[in-house]
Structures are given as structure tokens and as C-alpha cells.
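Please find one structure pasted underneath; my questions will follow.
Selected chains from the complex are presented in situ; the others are not included.
Which chain is which? They are A, B and C, in the order written, and residues in each are numbered from 1.
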Amino acid sequence: MIRRLGLVAGRELLAERRQPDGLVAAVTFIALLVLLESLVVGPVSARQPAVAGALFWIALAFAAILAATRSFDRELEDDALDAIIALPGGRDALFAGKVLALTAVLAIVGAVGGVLSLVLLDLEVALAGHLLLVTALGVLALPTVVVLDVVLALRLRARAALVPILALPVLIPQLVAATQGSASALSGDATGSLGWSALLLAFAFVYAVLGFTIVPAAIE
Amino acid sequence: MTTTTFPRALVLRVRPWLGIAAIAAASISTYMSLLWAPPDAMQGDVYRIMYVHVPSAWLAYLAFIVVFLASVGWLWTRQRWFDAVAVASAEIGVLFTALALVAGSIWAKPTWGVWWTWEPRLVTTAVMFVMYVGYLLLRNLSTDFVRRASRAAVLGIVLVVDVPVVHLSVLWMNSLHQLPTVLRASGGPSLDSSMLATLLVSVAAFTLIYAYLLAARVGIELRRHERIGALRDG
Amino acid sequence: MDVGATLRGVTAILDDRVVLREVDLSVGPGLCLLRGPNGAGKTTVLRAIAGLIPLAAGSREIHGDLLALGHRPQLLRGLSAIENLTFLQRFRGVRDAPAVGPALAAWGLGVDLARPVEALSAGQRRRVALARLDTEPCAVTLLDEPFAELDDSAARMLRQAIDRTLEAGRSLLVATHGHPELDLRASAVMRIENGRVVA
């Protein structure tokens, strides 16, 4: 199982390297969103920790949706997906592998986007360690939900619409937690950021368990 | 479908009795909440909207938990009537959530001076509403039965996580909204006994109404299943 | 029988259209041909056996491992032919499976292996997909119009590959138009017309 999971994730990342649609799309998306915001909002309000954090996490959520959708679009061309699903244990490995790969992609996107926002908005970070922790946990919390919803919307009409409708409400608690967490890390409130991190961890755990147990049943 | 005939017969038998009971309980609770229960010390009569607001919120919770259970049932047994229960309960739950939202904002106007504010419980409730609208949307967009049922079941299981979030949101973030006064971890209800009684009666009434609507909707859904069955045979 | 695939009373509904009606079908060792006009339901039968569509009623049963090739090549764009086939082979985790490179070469694809599959011609993509017959030998193999887009020499290779599979005593279910030469090899020929098995 672990082996197959690794294979799927590896294949995914290889395809990403070849045609970095998802990844580059997500990175540019987040970078441009941050850049534009700071441009049009004006640095003053954009530099408030809450605003900056919110901006970053919303962008990251959309980036995740973007990347996941692209990756499944690619699978649907020439029915590549069918080849995997028809294999024994294909469904489970597919879901888990996609989640793993998306996490890796998001980690990169998050890193780039995070550094960008810090530089562009030159925010000063009170608690770098805590900020890192919150970001890592946030990156862990998003992918399961996103991939799950992409799978549910697979091959349906208007899936491009359905995925955000399904995913974002479910993600709101995580996004709020991540935003508050990074805001308090920026402004130096250690206990706050730790509390929010714990919440993020809990969410990541719950959805991971749920996803891996029930989702494969819904893949065709 | 052999799997649908059993529950359908059951549904048909209990539905009329549920209807009668619901009407009776509704009229009693209406009397109690409008006339029998004393006015509130600070809010006067405005507070009486609580007897609609709170039960509908709680019944929304119940409905979504039922969706969760039915979804598990479908994924486990693949018996069609589980899916019927899931869709029925989801629709009613959305209804009650809307009721809680409306009643809440009607109540908010006089007490807080605004229809709506960005406040954890209000927002989480609204989010819960959107979530289950999304659930119904997914059902409408997926075409053939098995696919729809499985995907909806997965979503129904995932979404239920939000119910405790709504309930606890007031505790996580400092909130304008009423803190739990009845459903409290520590100690008993902190509410005037006659008000509490009225609240409990109206909760009972709402529960019966929920049960009746559920039975009715499940009946419709099962009939639809049998139509597909007929289509398949001929 | 311990090798083969079976459908029992299978009904398939796509977009509320009944596409298969109580289809009973069993594939034993040897070649079983699936024939019928366009839109009869051949592809749907194969997808049902492969578990790619949900069954509204009935059941499927597979003895042993399964390889299902469809109308489309089922190759992930962006990856090369080798990468695609190697992934699928590794995923099955079969011991001492035939190497991918030689198999592709045997299908006449020596030069193009480094390029992403979307840079191959239609027939070349089909050849890559068919090379899975060699790299993923399975107890049950399903082919959906495998001759489409193949030139004469590739068609010959396919016939040889089919013979190899049959000699190995595996079960093979092929949906195709024309190609009467297969009827000689076939141990059973099934005919489908709008969603029902008629012969």
C-alpha cells in the first residue's frame, strides 16, 4: 500500500515537473494575488498582520484547488485515470498519492508565497519558529479536503464551480485558524499561535482519517 | 427493489400518526411559548422567538447527524433506503438551518440592533447552511443513482464535522451570541424553570415535525427508486 | 472455472439512460469476441467488467488479475511511454515482469521512447497501450477495438500477441468491428444489441 502510494505520488510529481501547470500556476497565482493586493490595497492596510495572513491563506486555498483540479484534468485526458482505477488497490493509492503530491506542491507554493509576502509587504516576524509551525500545519490541513472534493466533483458538469463551493466552506475553520495563528505569530503572541496550531493539527488529523477511510468508495 | 419495500411499508404506516402527534405538540408548544411562559426580565416578549430559534437550530443539528448516519449506512450496506433517508434529512436540515438563521436575525435586530454581524456562531451557522446547500447541489449534478449515492454519502460524512464547530464556536472565540445556557458541559441549565419547560416542549414539537417531514420525504424518494426499478424492468 | 470474468444480471444506467439490461456473460479461458453495432453497449460491458462504472443491478466477478484497455490509450500526458508503462507495471508489483523497453521496441517504438506520449501519432499511442499486453500479463484481458489506427504490420503484431495470450491459457475478451480472421481463433462470439446480449 505504502509502495503504491509512493508510486502514485512520484508519478504525479514527475508529471508536475514535466508540465508544471499546477505548481507554477499556484505559485504565480499566490504571488500575483499578494503583489496585486499590496499594490491596490496600499501597503498600509495590506501590512496589518491579519490582512496579510488572511490574504496568504485564501490565496493558498485557491492555489490548492487550482493545482488539484489541474492534476485530475490531466488524468482525465486519454482516460489515464481508468488505467489506475482498474488496478487492484488503485482507488486507495490514487487518493492517498494525490493528497501526498498536493501536500508537496503546496509546501513549495506556501514557502514561495510566504517569503514573497514577507518581502513584498516587508512584515517583521516576531516569532519565526511559530510562524513556520503554523504554516506547516496549515499546509498539512488543506490538501485532504481539496482532493476529496475534487474527487467528488469528478466528471460532473460544472465541476470547476462545484469544487470551490464544496471545499471552501469546509476549509473556513482551517483558514481562520491559520490566519489567526500566523497573525499572532507575526505579532508575537506565542500562546495564541500555539493554540491555533493545535486546532489546525486536529482538523488535519480528522479529515485525513475520514478521507482515507471513505473516499475510495466514491472514485470512478 | 426488495430493499425498498420493507422501509416503505414502515414509512407508510407511521406517517399519519406522526402527523397527528406533530400537530398536537405544535399547538401545545405554541400556546405555552406565546401565552403560558412569562416575559423575559430584560427583553420582555421579544425573547419568545427563542422558542422557534433554538429548537430549529438544534433540529438542524439532528437532521445533519441523521444524514451522517444514513451515509455510513449506505457505504456499509449499499441499501437504497439509506440514501433516501440521507437526502430527506439533508433537505429538512437545510430548511431548519434557514429557519434558525431567519429567526435569529429577527431576534438580533431588537436585541443587538443589527440583522447580521460577523460573529462566530452566526458565521459558522451560515457556513453550515452553505455546506449542505452544496451537498444538495452535488446530488442534483450527479446523474446516475449509485454514483450520486456514494459521492453524497462521502460528503455527508465529511460535513458533519462542522456541527460541533458551530456548537463550540462561541466558546473558541469571544462571542456576542448567547453562550450555551441549556446544553452545557458543567452544571444544569441556567434558565427559568417555566421557560425551560416551554423550550423543551417546543423542542419536542419540532422533533415530531422533523420526524413527520422525514417520513414523508423518504416515502417520495423510495417511490422514485421504484420508478427507476420499473424503468429497468420494462 | 477459476480463470475468467463473469457478469450476472448486470444493468448499467448512465445519465438515467439504461445502457445495459440484465446482461449475463462469462469469459472462460480462450478468446471471447464481443460484436455488435455502434452504440450497442460493447464498451459499457467492458467497463462494467473492469469495475469502471457503477452497476445499477447485478454483480461482477473476476478470477485472477485483470488488464483492461479502452478506446483511448489511457496514458498520462507529459510522461513518456516508458514512464507510463513502468509505473503501471510497478504498481501491480509483479515479480520478474518483462522489461518495458524491449516490449515497446518489439511493438516498433524503438526511437520515440523519450518523448511525452502526446507527441506520438495516434497509431503509435495505440501501440504503446497494446505493449501492456506483454508488460502486464494478466489472467483476464479486455481489449476495446484494439485494431483502430493500427497499420498492417502493427495489426499483425497484435494478432501474434493475441495468440501468445491464448497459448498461455489466459482469458481474452475483445470488442471489435470487422476482423473476421478473429472468429477462427475465438472460442465464443457474443453479440450485443442495444444493451442486451442477443447471441
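The rule we apply is simple: a contact is a pair of C-beta atoms (placed from the backbone, for glycine too) under 8 Å apart; a residue touches a chain by one contact, two chains touch by 3 or more.
It should be emphasised that the depicted structure is a prediction, and the values quoted were computed from it without experimental measurement.
One representative per chain kind is drawn in place, while the complete complex holds these chains as A x2, B x1, C x2.
Following the convention adopted for this analysis, only the chains that are shown with their structure count from here on.
Two chain pairs, A-C and B-C, are weighed by contacting C-beta pairs, with A-C ahead.
Averaged Cα coordinates give chain A a centre that lies 32 Å from the centre of chain B. The mean-CA centres of chain A and chain C are about 37 angstrom from one another, to the nearest whole unit. If you average the CA atoms of chain B and of chain C, the two centres end up 49 Å from each other. Counting partners per residue, chain B has 147, 150 as the residues that reach two or more other chains. In chain A, 220 are the positions where the chain touches two or more neighbouring chains simultaneously. Note for the complex: chain B touches chain C at residues 143-147, 150, 228, 231-232. Residues 11, 13-16, 18, 21, 54-57 of chain C touch chain B in their complex.
On the chain A side of its complex with chain C, the touching residues are 3-4, 7-8, 11, 14-15, 18-19, 74-75, 77-80, 82-88, 90, 93, 220.
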